[in-house]
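One protein chain omitted, others in place.
So, chain A:
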Amino acid sequence: MNLERIPNEEKLSLCRRYYLGGFAFLPFLWLVNVLWFFREAFLKPTYTEQPQIKSYVKKSAVGLTVWVAVLTTWITIFQHFRAQWGEVGDYLSFTIPLGTA
C-alpha cells in the first residue's frame, strides 16, 4: 500500500498498530515500522499527527536495537559454547554441523 494515498489519521493508526504488534516478540515488525514510516516521520513537512508518528518510530527503533543486542549476544554465546555444553547444547540445537566436535 502506498503511504501517500492514505489520510494522516490512518497513517498514525497504522504506525501505532505496528508499534504495538512488535511487543509480541516481533522485532522484524519494528524494523518494518521504522523503515516504512521513517520518511513520514522525519522527512516530511510537519502535520498534525507527525509528532506522534515520530515518537512511535523512535520507540520502535529503541525496541529494535534492544532485540538486536539480545539476539546477537545469545547467538554469539551459543555458537561459541555449543560444543562445550554437551548434552544441553545438542538439546538446544536444531541442526548440528557434521564433522566438528
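Here, a contact is a pair of C-beta atoms (placed from the backbone, for glycine too) under 8 Å apart; a residue touches a chain by one contact, two chains touch by 3 or more; residues count from 1.
The rule is short, and it goes like this: contacts and distances are computed from a predicted model.
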Inset, instruction - Out of "Presenilin", "Pyruvate dehydrogenase E1 component subunit beta", "GPI-anchor transamidase" or "V-type proton ATPase subunit a", flag the one the UniProt entry gives for the chain missing from this complex. - result: "Presenilin"
Inset, instruction - Using the touch rule from the top, list residues of chain A that touch the missing partner. - result: 1-2, 5-6, 14, 21, 24-29, 32, 35-36, 71, 74-75, 78-79, 82, 92-99
